[in-house]
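All protein chains of the complex are present and in place, except for one that has been dropped.
We call the chains A, B and C, going by the order they appear; numbering starts again at 1 in every chain.
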């Protein structure tokens, strides 16, 4: 939920934001069959049905149960099924086993959503304490996070299907003037002729320099932010430069062709071990098809476009690429300083195109891929998680992950933010994660 | 498919048997939602949707492709999805990943079945070579095997759901005069009062003695049998006695209460390691609920009935129980000798009750549970698998498994047979597997 | 201990056999440093030091503690360290952690051996009950088994060393007239010229036919045998033929060159999965060196001799080879019938050559490699393990293993026996295991 919307405030606005968020989840789930919505393709991913139930449980648990005395839970047993990781709330279905729950079925989850929406709408029509409003706004932002997760998870699930099906039979780019999601058959690789011609090569990236010094980092208190973006605090930065755009697929191909995945000296030790163990030789979802590369997208397989920002790379890969390029990753503070004042971006999902757009001559800091930073995900000085179960939202994950900044083609509009801190473990690749270079000056 | 049906022969009969088998699969799948039919709950189990597709692929591959020149496969890519383990046919979806295939969806699998059924019916209306007829009969028996597997797999899947749902909302036993499948909630354990009163205690088992000597074992050539039941051959047996009925749940409770799962000296070394590793303290699907035990069934959880044959025990447990009881498991040859002439049994599924029936004063060798024998699953002397892919049906599994004899409450009527050799690895428990004791005399 | 020795009986003979067995263990350990004797190279293997301690503990526990009131254990804590798998005796060091015990050191284990030997000699000089004598004879045979295990385990350990050192710097074959154990360096492959010229090709194997019928199998009660070789019982065998010699390395090379490790249809399903999982493409200890193969032996690496019996193959490989050869493995009963009356063999270790000897024109059933049979390791009819802890010796391992018959170049003289049943799991390769073909006639 955007800061602007929050500022406009008022019941009407909050109700509207609530409804929009809830509707978008349903819109994203709609192209998916009950089968698609139920299966869990790896321990890190969750079924779409679970995302739909969990976001509903969040409102039920943190808003309705605490603030609506007359509220009757849809089914008390759902607390076990749809709790994600809130130990204070009680026991829960183990994460790797979320895909075993075939009942309640998709239809009943829809009924659960309707039940909670109805109670929420009644609550929202009343005059609410600021604390309750704040919790609802948190719930909306929480649901937006799960919208992106839902898309990440569906993409992974469909990629596991040897038929390589498309999420939705809509052209990935309507400007191409033709359907790109032909009946795809992974066993008979995609017909290259039918694909959109790759974008022209881009001019090389430029470097934008900053003097550094003492800068203020973190949420300034205006509008919504997650607790991990606060408190705003002072950081000392040496001078640095940051790239004018993210690294592209074309540049990544050069890295591969220069032996990027075969030269131990480019890699962190853990990263090199991972490359060997998992036999990585390209970003996730890439596959080698003569004469070039194809990528699996939510629209099915397509030819690689060298002008697109590279996506689905791990921290290890981003770090190795930067070393290869004679540069480094930015710290999250450098990134934030460089992003101040830039228009925040997100996908309004008015077209169901969910893939990074090729870069133009200019590119904002928010350019369709999350950008790995060199910063470990740590609490800001004087960070205090909220009291109670909601305090488990962010704080307990602050170890052995790295911060990503920006936002991606799968981030809902209104959800990206200059001070936003996304985070994933170093080997994760199923997020829409790319990188932008930095260097010392 | 029963020998009798086969003997009656003729097109009409074969068509009828084919249709019955195909319809039963659909009948068994019918109570299940698309969600239920798609998920795979462990590597050993398969999704119901996959069973429906695989049995169809079997007819398509081994009957239609070889014998109907005009036949056009429904979708060539399904050969990859629905091949189980026939290396000669080509590559296939890895077994532990069958549950990742959300598309084709349930509806399309139904269309696939209809397409193949239609072609099969056309073929069956023609005059067929004996070899083709034999392959169709094999396909029918193959489908019957998958009907039992389907039920095993669904039971396992539903048992993984913390809501402990019932496969079908039908009384497990209509004779009880009341619905036993109340809305079940595992988190709020089953209401004992609503359960059927347990059967009365049985009189103790009797021993039936045999003199042994040279006996003929294996299929006598009349009617259908799998290749692993042949050739008929001579075996020398010492005198022995076999129990008049399978071991009951009540007897198993005594074993537990006597420390059966805690005394290393009762167990094979591998079995004891498995008990420790998996923390087994009762048969699969049992749970301790004061004051007794409840069991999860396809009708949901219910109170343990001591007169029922114990079910869902591994070879290791069966062997340990026999040692505890001062007896042993029969060899498969002893079992077969004892079963000669007894009426073969199976579940006609005219009521959708799929749980072992409490034992009466008399009990046949076919008593609702498969019975572990001490015989390793090995080829009979002079066994030759068929030429070609179909030779992979049985032979390649003849190592590190034990033979079970009889048939279970989930075995379709007409599928059980005196010389039938079922087989599972020593630690498997999800089959409807029990035991019958034997001893030297 | 041989039957003959046992028959001669008397104190003097038993004391002599005891001393010989104890001395041979020390002789086999002598070429090994404290470092060599302490490390455990895999969970299935044990350190040499442990073998020395365990065989000592066996006499202490099963003979001295029960029969010598004045006996004072060397160190009570050793019962924990050196118990192998006797649950009835008490808790023990977990098998995979035997290599963590650096103290007691090798010297103290020698002192432990001396302490027990001394007490045993005193006991042996007295008049002993037959039961005590039988237990001592069991202990001697137990020690002989561990002598072979010790050699298997040392071979595995040394093979893990990239320097590929030899167990002992003695020519493998003195007939070659020159030292074959040059300072070996795996990183600089063995100098082929220095190797012994391979033996000439053998004439093809012959088939020896048997009529079968009712035969008596198992120990006849004369001399020592393990409990698993009894009771002697009757088995019905169809006619069969058995090969005149084991399969050779040269024949195995043909199997490899004919795609033996690449053709799924030659393998049991489990075997094929193992081949893929472990990337097997040759027997254990073979490595491809242009233009041929070299093998790692206890004398270091050497060129492959095609006339040697193939060794260090698993059951899966033996079974696949037999299928490829259009034959099968013999049952253990067939093997025993064919071996009756042949001179039993073993290695007197008068020269420290421990590698299969190339086959000549004639070859006995005991030909330097254990021979896999198709028989699962099961109890003979009416088998009863002994009462008490000693009953754990054999019986509890009778599942998921296959019987090997014969004896190997690492089997001590006097230990091989026509009715001897060795056994290993299907994937084991570190025993000196080969195969001999059989077929139906």
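To be clear about the criterion, a residue touches a chain if its C-beta (ideal position, glycine included) is under 8 Å from a C-beta of that chain, and two chains touch if they have at least 3 such contacts.
Quick caveat: nothing in here was measured; it's all calculated off a predicted structure.
Remark: the absent chain touches shown chains A, C in the intact complex.
Contact with the undisplayed chain is limited, among A:43, A:206 or A:264, to A:264.
The missing chain lies against subunit C, touching residues 33-39, 41, 49, 77, 80-81, 93, 97, 99-106, 157-158, 160-163, 165, 185, 187.
For subunit A, the list of residues touching the undisplayed chain reads 85, 87-88, 214, 233-236, 238, 264-265, 267-272, 315-316, 319, 374-376, 378-379, 381-382, 391-392, 396-400, 426, 440.
One rule holds in what follows: only the chains that are shown with their structure count from here on.
Same-residue interface: subunit A and subunit B share over half of the residue numbers found at their contact.
Rounded to a whole number, the gap between the C-alpha centres of subunit A and subunit C is 59 angstrom.
Once the centre of each chain is set as its mean CA position, subunit B and subunit C turn out to be 40 Å apart.
Here the CA centre of subunit A is 45 Å from the CA centre of subunit B. Across the assembly, subunit C contributes no residue that touches 2 or more other chains.
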